[in-house]
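Reading through the structure tokens given below for one structure.
Note that one protein chain of the assembly has been removed; the remaining protein chains are unaltered in position.
Chain nomenclature is as follows: A, B and C, assigned in order of appearance, with residue numbering initiated at 1 for each chain independently.
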Amino acid sequence: MSLRRIKNYKKRADFVSKKTGVNLDQIKRAGELIEGEQVHCENLIGATLFPMGVAGPLKLEDLASKKVWKAYIPLATTEGALVASVNRGCRAVLKAGRVKVLVEKIGVTRAPVFKVKGLVQADKFRHYLEERFEHFKKITASTSSHLRLLRYDFSLHPPFCYVRFYFDPDQAMGMNMATIASQKIIEFIEKDSGVKCVSVSGNFCVDKKPSFLNFLYGRGFRVWAEAELSISICKEILKVRPEEIRKVWNAKNMAGSAFSGSLGFNAHFANIVAAFFAATGQDLAHTVEGSLGTTFAEVRGESLYFSISLPAVMVGVVGGGTKLKTKREAIEMTGAKTPEDLAKVLAGAVLSGELSLLASLVEGSLAKTHMKLGR
Amino acid sequence: MSLRRIKNYKKRADFVSKKTGVNLDQIKRAGELIEGEQVHCENLIGATLFPMGVAGPLKLEDLASKKVWKAYIPLATTEGALVASVNRGCRAVLKAGRVKVLVEKIGVTRAPVFKVKGLVQADKFRHYLEERFEHFKKITASTSSHLRLLRYDFSLHPPFCYVRFYFDPDQAMGMNMATIASQKIIEFIEKDSGVKCVSVSGNFCVDKKPSFLNFLYGRGFRVWAEAELSISICKEILKVRPEEIRKVWNAKNMAGSAFSGSLGFNAHFANIVAAFFAATGQDLAHTVEGSLGTTFAEVRGESLYFSISLPAVMVGVVGGGTKLKTKREAIEMTGAKTPEDLAKVLAGAVLSGELSLLASLVEGSLAKTHMKLGR
Amino acid sequence: MSLRRIKNYKKRADFVSKKTGVNLDQIKRAGELIEGEQVHCENLIGATLFPMGVAGPLKLEDLASKKVWKAYIPLATTEGALVASVNRGCRAVLKAGRVKVLVEKIGVTRAPVFKVKGLVQADKFRHYLEERFEHFKKITASTSSHLRLLRYDFSLHPPFCYVRFYFDPDQAMGMNMATIASQKIIEFIEKDSGVKCVSVSGNFCVDKKPSFLNFLYGRGFRVWAEAELSISICKEILKVRPEEIRKVWNAKNMAGSAFSGSLGFNAHFANIVAAFFAATGQDLAHTVEGSLGTTFAEVRGESLYFSISLPAVMVGVVGGGTKLKTKREAIEMTGAKTPEDLAKVLAGAVLSGELSLLASLVEGSLAKTHMKLGR
Partner (left out) sequence: MSLRRIKNYKKRADFVSKKTGVNLDQIKRAGELIEGEQVHCENLIGATLFPMGVAGPLKLEDLASKKVWKAYIPLATTEGALVASVNRGCRAVLKAGRVKVLVEKIGVTRAPVFKVKGLVQADKFRHYLEERFEHFKKITASTSSHLRLLRYDFSLHPPFCYVRFYFDPDQAMGMNMATIASQKIIEFIEKDSGVKCVSVSGNFCVDKKPSFLNFLYGRGFRVWAEAELSISICKEILKVRPEEIRKVWNAKNMAGSAFSGSLGFNAHFANIVAAFFAATGQDLAHTVEGSLGTTFAEVRGESLYFSISLPAVMVGVVGGGTKLKTKREAIEMTGAKTPEDLAKVLAGAVLSGELSLLASLVEGSLAKTHMKLGR
């Protein structure tokens, strides 16, 4: 009997218990808490738990809408010191005033790879795509009233043509919608042009792999955040002087990342992104591109100017994991009503967490904190 | 009143509810399930839930020990189709026989950055480190009976010296232990040599950022897995012919990754790594380096040869999230007693998931599956 | 007395001879051959010689203009086997018919970096640039009747704004013209907007450094070439079967490059680019981005399909080194009247050289050839 055939999650867990001799009572018990919810997980045996902490609040100011709001930051993690660290950063940043945030909608991307005979056909195919673009938009709209095709990039390495479609998925993260629409567009293209598609994803999307393409072109949302902290706030809350933060930033985030061939010019974006995604029902694997990004530190007069950029934030407020009740509560806690807003909260959290860790590194307290909280 | 001052997680949740107007009952309720457990999360307000599915079993053969065992693969995810896909891969691979796995212990790394005056002092410092290495091992051992210093790399960009220490953390993932030991070594170095440390981490570790350093040198465990599938298994279970898998692999995993400036020459390692880490209590942010890796597909006679490499798997079976009961059950379900074994199970799961997705891409079923399971 | 003060190149050489005890007669003698020419080299002491060989001819077909012409390929090099190898490739390719080439004018790029106070000013600056773009075009035109501003990219990492201008420099390679125009635009921007420029080049150009930006976005010209060779041509001239070329390409150009963290998915583009640039008076340092690029090999029926892409070819037919008589003759020898044409000839040469080296690697003759020609 195979796992798929068992229809009840507890019976499936029991089957695995029998096969492995391992008691799965806790997993089953946790499973009870999501019973009746819309769960996207096959071969279910129950659920697992992540402790959830909260950091904040932050006062965020969106530069486009001028909207200002206080956001609490939900973080699901099993790593000691993380929430405490982000929270300390938030306290410093809140005391300094508003975190300014700016967001740019890049769109969720999906890049089918087509195969042509050679350059002649590739050149024709390029023109074909231009001509048919409006029709591709219609096909997209026909797959979902919530999806719009924005534009595409074309990359030719004969005989392969990578066509990177950018979609606006409204309130969802939209990866699945983008795949479905791309598939429909492909079916049309294959019939209409005779050019064959090798794969609906040609790794030019780039989904869940670190890539310079996403780092440079962006994906989902590109979001920036900045704050300016007086020397007294730095000293009182972060226990450092602005110049010390700048020095660690320079040696570590810039030079260290450069010299190790890293894409990420930051200290630990991934910690905050992963914990925030786990809390708010995002796709955990999007931590990979979601944690790409850069930082900047500078002493201005006696103050510290600090900024961060996240080029590829894939988030949604409907669909996928956001349907789960614990995730929904976490999203609501942030005050975000849209994916854009969620990206802004994340940016504020990332900035706070980054500042706090850099400060810990200055004072040499990282090891001490881990001794206390991490073991 | 600040969040930190509240001592009870439910009261803290209520405080946030009051401030935000958001009901956090589900998070609190989930929190009850980890009450009494050793939780590493500050400012706790409860817990969040991840549905857990199971894939497998796989029959793994460790090439070093010749050990063979059947492993079930726990996957915690909110993304539809993932578990089903990995499971399909497992069925194909199991039918083909054993997944051969090979693992190399690289060690958990931590790389302080020191600042020297210039080349003269840098050159002396390099020799100093060589001379004192045995003493650093002793310092390491003094911080934990479970930690051994293995070796270090030295990278000079004057005036910065990055010293990448490699530790064997026994059964733990070991990042915190490595930080604590590094801090002790640094304190000794500063006093003994007069060279000052800028930061206990100089981003040459490289922790939780995508980097060519980890891709090339490895981190934690480097693990390989391979399988050979007959054409009949490919056709029956994966609905494709071996040559078709090879073609998608070539256009997508190799060419597409190359042409998009990606570090990951794979289709979706991150999906499996993130879900496996969430299930087994690993640090979610380690998905970043854990999902680096390469694949290879080749038609041999009528069969498909397929292999994967994961250069930077950071896992443990004690400490951190592995203490949580639901995580512990998941680890036990895999049959792994050691981090090495856990890395091997992950490798088998990654290979299976990769095969299955590539097959879906061949048949153009990805979109269809997402229509059915993903929404 | 300083070098700069000496007005005659032979006297300057004599001065150096006196200081170093080294006879510089050959350099002085070579210098006589460029006397009276327009030389762009300060502190002149004479000249140095590069042996020049010729490969070809190739029959090139430009897919846009349908123009077909036979091109001889001048190669200046001191490395044995290079010209012979390219020539062998040309023979194979010529026998197979035409090399199809396609070219895209990206434009010469220069990217000043501006510094703003923060996100508010950055956002305004972005809009300011859009509004003033037409004026920037006018400023550009005022600096040279041969230069047109095409477009720009904007990259924000607060407080830095990188503005990558794309220029069409007509018949020149145009780097200096682009710098001069950028400087004029900057002067206008600084006065008009109050935003200050940190540097006329912010390394976002990217000039003469390997970068994923150039690899993905292109620079100068992006050019593709392809050829299809029958099995009999492969066997007769290249001494290999198509499948063997494909295998070496796969293990070396694709997998080897991927696994070593390389930007160049090719065997030795740089050899041909450097020798061609040296022969035709291009800027030698542009070999860095000029040799970026990818290859593709596939067996079609019994034939070999082979293609190459060069994303960042910076070439000109007027200005700089192209004024020297030996360089001018070499340009004319190719039949190229424009930079586009020169890029196409280069692409054909690169394709030929690549094919020939891969063939040598198959037959294991590389070492033997170097034993004969290289020592």
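The rule we apply is simple: a contact is a pair of C-beta atoms (placed from the backbone, for glycine too) under 8 Å apart; a residue touches a chain by one contact, two chains touch by 3 or more.
None of these values were measured; they are calculated from a predicted model.
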Full-complex contact with the absent chain, from C:V99, C:L147, C:I189 or C:A274: C:A274
Contact with the hidden chain (one of C:I231, C:A285 or C:V299): C:A285
Residue touching the undisplayed chain, where the options are C:Q121, C:T140, C:S211 or C:S352: C:S211
Interface residues of subunit A (partner: the chain not displayed): 212, 215-216, 254-255, 257-261, 263, 265, 294, 296
Those residues of subunit B which, in the complete complex, touch the missing chain: 63-64, 100-102, 118-120, 122-123, 155-160, 212-213, 215-217, 224, 226, 228, 261, 294, 296, 298, 305, 307, 309
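The definition used in the following text is that only the chains that are shown with their structure count from here on.
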Gap in Å, rounded to a whole number, between the CA centres of subunit C and subunit B: 41
Centre-to-centre distance between subunit B and subunit A (centres being mean Cα positions), rounded to whole Å: 18
Computed distance of Cα centres, subunit C from subunit A, in Å: 38
Set of subunit C residues in contact with two or more other chains: 212, 215-216, 261, 294, 296
